[in-house]
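Shown here: the complex without one of its protein chains, the others still in place.
Showing chain A:
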Amino acid sequence: KSNQKVIQKHSLISPTSKGDKILLHFINQSGVKITTSVTEGASLLEVVINKNLDISGFGACEGTLACSTCHLIFDENVYKNLEPIADEELDMLDLAYGLTKTSRLGCQVCVQKWMDGMTVRVPRDVKDLRNVKESAENQ
């Protein structure tokens, strides 16, 4: 279970550290684009929390694969180069609202240099629909 990381609040990222080389764009649930610059290594969930980005209700379980509120949508060309998805991530991702073919959980994706300039999107509503009726209708 090396993929499970609890967020480290005093982390690899501080708001004003030198050597930030990787530019990331987040589009939040209101369609607002937020740009931030980070060093590699932290998960995208840690980026959102530690940089205090304006995304409501992100990461309820704090990166322990017990919810799907850090669901992010990637561009196809980024998605196909991400580390393979494990069963435990898929179990939670499958309950996420607005699931797409290029969706992943932010707590399981770590920033790497080649991601410089990428844009990730939060679905319009951040939901975890562990109500099978509703999620089936949304497939």
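The criterion applied here is as follows: a contact is a pair of C-beta atoms (placed from the backbone, for glycine too) under 8 Å apart; a residue touches a chain by one contact, two chains touch by 3 or more; residues count from 1.
Criterion: contacts and distances are computed from a predicted model.
With the options "Centromere protein M", "Ciliary neurotrophic factor", "Proteasome subunit beta" or "NADPH:adrenodoxin oxidoreductase, mitochondrial" in hand, the undepicted chain maps to the protein name "NADPH:adrenodoxin oxidoreductase, mitochondrial" (source: UniProt).
Here one chain is not drawn; of A:L23, A:A66 or A:A86, the residue touching it is A:A66. For chain A, the residues touching the chain absent from view are 56-57, 60-62, 64-69, 87-88, 90-92, 94-95, 125-133, 135-137, 139.
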